[in-house]
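Below: the structure, in structure tokens.
One chain of protein is taken out of this complex; the other chains stay put.
A and B are the chain letters, set down in written order, and residue numbers restart from 1 in every chain.
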Amino acid sequence: MAECHPVGFRWVMKAKQRGATIIHVDPRFTRTSAVADIHVPLRAGSDIAFLGGIIHYILENEQYFRDYVVNYTNAAAILAEEFHDTEDNDGLFSGWNSETGEYDHDTWMYAGLEIEPAAGKRGGSQHPTPIQAEHSDPTLKDPRCVFQVLKRHFQRYTPEMVEKTCGVPAPLFTRVAEALCRNSGPERTGAFCYAVGWTQHTTGVQCIRAAAIIQLLLGNIGRPGGGIMALRGHASIQGSTDIPTLYNLLPGYLPLPQAKHDSDLKTYNQTYTSPSGWWGEFPKYSVSLLKAWYGDAATAANDFCFRYLPALTGDHSHLNTVADMAGGKVKGYFVMGENPVVGTVNGGLQREGLRALEWLVVRDFQLTETAEFWRIAPEIERGDVRTEDIGTEVFFFPAAAHTEKDGSFTNTQRLLQWHHKAVDPPGDCRSELDFVFKLGQRLKNLYEASQDPKDRPLLDMTWDYAAAGLRQEPDAHAVLREINGYTVADGKPVDGFTALKEDGSTACGCWIYSGCFKDGINQTARRKPHWEQSWVAPEWAWSWPHNRRMLYNRASADPSGKPWSERKAYVWWDEAHQKWTGHDDPDFVKKPPSYRPPHDARGKETTGGADPFIMQADGKGWLYVPSGLQDGPLPTHYEHQESLIKNPLYGQQCNPARMEWFREKDNPYHQPYFDPRFPYLLTTYRLTEHHTAGGMSRWLTWLSELQPEAFCEVSPELAEEAGLENGGWATLRSARSEIETRVLVTNRMRPLHLNGRIVHQIGMPYHWSSKGIVRGECPNELFPFVADPNVSIMETKGISVMIEAGRRVRRRHVRSGLLAPNLAENEYMRDLPAARRRPGTGHGLKVDHVKEGHV
Amino acid sequence: MEAVLSAADAISLERQAAASDTGNRGRRKGFFTDTTLCIGCKACEVACKQWNQLPDDGFLFTGMSYDNTVALGASTWRHVAFIERPVALSTQDAGAFSWLFSSDVCKHCARAGCLDSCPTGAIVRTEFDSVYVQPDICNGCGYCVVNCPFGVIDRREDDGRAWKCTLCYDRLREEMAPACAKACPTDSIKFGDLEELRETAQERVRALHHSGMKEAYLYGADAVSQPGTEGLNAFFLLVDKPEVYNLPPDPVPPLKRVKPVWASFAMAAVGLLTLAIGSAFAARR
Partner (left out) sequence: MRYPQTSDPVATDGRDFDDRIGEVSGEAAEQRATHADERLQAVAPQPWAQVPGVAEPSPTYYGRPMLKPPVWSADIPLYYFLGGAAGAALALGAGIQYAFRGDGRMRELRRLSARCHWIGIIGSTAGAAFLIHDLGRPSRFVYMMRVFRPSSPMNMGSWILAGAAPAAIVTGLFINRRGVLGAIGEAAGYASGVFGAALAGYTGVLVANTVLPIWQDARRWMPVLFILKTAVSR
């Protein structure tokens, strides 16, 4: 965190000065480790084994916060009898379909009913009854209750197993577990911070899930000083999921309609409106969004222009889209503020995709490697590809920096912070807002005279932001105002999402952001110092939802509404005034702790007064996820696609539901373990001095001089084994590519001892490439296309590679067979049994698999 | 002294930090660099270069841990040292290893070798008690370079003049804190009134000792602990020998040792004259 989020780390250092214990778990010793109290080096990709070990420790030693667990989590819920755990199935849950390479989730449900996930993929069931009354065991003794299932699932994650799997000595592991448990309970809380070190795995989502289980068991969610912080890759990544750049979501986590299913607004609303919990409000948000986008054209009679929305035909995530490009299925591509040739796995395949496009638009500060893939690239240097053979037409638009435009950043705490334009962007540089706005205007003008009904979505779209100045730049405040929402009749900003209606009388661009422009004032621009207000600092900027600084803050009070302890008081039930009060905006306003939903309750009325997790259908924190995940209801340790060892826990080697791309030459995979050609483990990361794929830093002298060349980091032991010298050169090789790089030999990298075997890890930052003031070769060239099944995130945190001393042999054709795998497949099994097809196979389209309500 | 700061204390420190931007005029100002709070992010180096518009020093990979700027110099006025030690910090559970960071800077010594030796008067002491090189006066004689006991000031060959940290004189005059202190995310670099900084530093050492980090000590905090320089206006909290951070254990500006040299000079000069006269008289006979 000190490495990649030094400004956020300010608060960690403050906490440390106030007595907090900082534990850092990372394969290498980083700047964070340098100031941490405990550093735990572990094998890259063994996070779930480590976290599972902590879960095991908490359960075995009865260290969980019992009152919290019983009342606020689904620990007591009874599972269906059809459910079978990985314990029974050598690493597979019940419902595995090796024909389709996917799980059937039906057996994962609670006994007797179907439950809805919190966000994203929702089905259309009609079981409104909350579960706690009928199918639960508050004593947590029932062998089929979640708590007991959890206990059995994690029983093999012992400290010894952690040592064997992660390379973390059992005593060190125990010290970590003890420190965590010691710092939990009514008086104390602990927080987890993570970044892409957890997410960029084929088990990325389940890593976070494992942390969520720990935090729920220890009672660290919805309480001050608790929580799980996702440290985002760069500024406003939180914002770009709230108002998404994701292919399958609309603003505010409303799912994009399914082409084959959601034929009209009624069906769409019915599908995604949860009978219980907050998602019962769904139609208010979807209709308000349509009103914001299509204005007067959107009426109840025409489904508020629902049919104008694009609809999903399959998985169009980044890796799939690139694979489709390479397959000639994609004609044009916009790349805005991203440098995928450097920042994404398998740069060779990325460029292959770009070469097959008709046109490419790049908006960035500099002519990045993506903008100039046709001129400067390894395959062009090698002579495999000639520039004159590339037909892609590339349009480059220089972009304005954040100091050159108004706008907001949303950080990991869901805090929207406004930034003001300081100077005009130079020359032809323009903001994204300006570019998109004018592109929209031009398209509208182009189709102005069209009578074709298919052009109506474009023509009816509201696109009337006030533009001002010489350059006629749109006013960012006008956009924020629309995001906040307003009443259609008088255009007045609404106070928040509670004011939104499903009859078309309100418009709102993103329901969770509703309130950010309350009273016509830009709430996100507030800058009151924290010593002039309460310690929660509600008047610094604005956070969603409803300027609430902590989600699920109902959990900070006990079931009766009293704070768990004075020290950790946050919000509580004011008996005298019959309302919730406290330091923050409470989740509940007047719903008393004693409220229990009647049987005929619908929507948010089904959430009881002691159910803090209001976005969940049952109001509980989910230790066990009955619906919504593709790869199992509980986190399970699987190895990387390309690991050094056999899975020590199960016969199933890899995440069975992972996405793979079997392509002839451009994405070969290594053996799943013990691949003799690739005996070392490579993990990638970032440095403080550079920014992601380098577009913002490699062209700046003051940053470039601080880290002027690409390097890898190895332990003295590996250096000796491979003949590497500090400051010298090394060549790293995978089946995809090979790169050369400088070497730092350092005791910050340590060989790990796993079950008598020594595992050497190589670390390498991925910032450099072939352009800019400082250069180097990018390790992402080495990685294959393989992804997590839930969110299609690539796996960059571990592959097996070879390292050799010296520089790369120029013009070697890596893919020409020399390194192609030729070992007997049978000895190396990734799957038990092997799947016949798999998400991501071929071009990854899952469209044939779409099942109604379960995509 | 409690090892743990209360919330109220923390907020009051915050307020102080925010207020450190004002009230600069006519007061002795300095830095307290607490290396135990440094995370090696180099924001100070970049903020310094950006504010003062210093050029880069070239792009050479040094192999010295994450330190690629090597030392303070004419164009590097803040420099973060990266020290990989085979010894654990006494408060850390991380094996026999630790990684120390320290943001070095001109010490603005109470007795400054560069200032005393400057033949042109280009180097002056400002109203903030900082040592400042006037670029419009400096003629690049290079004498200060060999008079700094810390190896801070340097002449840039293509520019011809000597340069070093100005304690952001221009910012101080505008009631602002120096760029490095402002940019430091963890308050490892503290800027303020020297007297207050010394108190803060003493308290910090006590707190660290209390929490078990017995190796923490102040370097150059006052004339007592560093008589040679008579105390540094930019002093440090360190956890290992000064040499580990490339700091001299006992820095003394040469002026302090030069008196007997002048005496022997006088004797030698008189000797020379005597010799000259003597040999002339000898020739006369």
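Some points to look at:
The definition used in the following text is that a contact is a pair of C-beta atoms (placed from the backbone, for glycine too) under 8 Å apart; a residue touches a chain by one contact, two chains touch by 3 or more.
Note that the coordinates shown come from a computational prediction; the quantities given were computed from them, not determined experimentally.
The chain that is not displayed touches the following shown chains in the complete assembly: A, B. Residue B:C138 is the one among B:A43, B:C138 or B:A221 that touches the chain not shown. The chain omitted from view is touched by exactly one of A:E82, A:E178, A:E393 or A:E725, namely A:E725.
The missing chain lies against chain B, touching residues 51-65, 67, 69-71, 73-75, 81-87, 113, 116-122, 135, 137-143, 145-163, 166, 168-170, 240-241, 243-248, 253-255, 257-258, 260-262, 264-265, 267-273, 275-281, 283-284. Where chain A meets the missing chain, the touching residues are 372, 375-376, 423, 426, 700-702, 716, 719, 725-728, 742, 745-747, 770-775.
We take it that only the chains that are shown with their structure count from here on.
If each chain is reduced to the centroid of its CA atoms, chain A and chain B end up 44 Å from each other. By the touch criterion given at the top, residues 2, 6-7, 9-10, 13-14, 17-19, 29, 31-39, 172, 175, 529-531, 535, 687-689, 701-709, 711, 726-727, 742, 744, 746-748, 750, 773-774 of chain A touch chain B in their complex. Those residues of chain B that touch chain A in the complex are listed here as 3-7, 10-12, 14-15, 18, 36-37, 39-43, 45-46, 49-50, 55-63, 65-66, 68-69, 84, 86, 91-95, 97-101, 185-187, 207.
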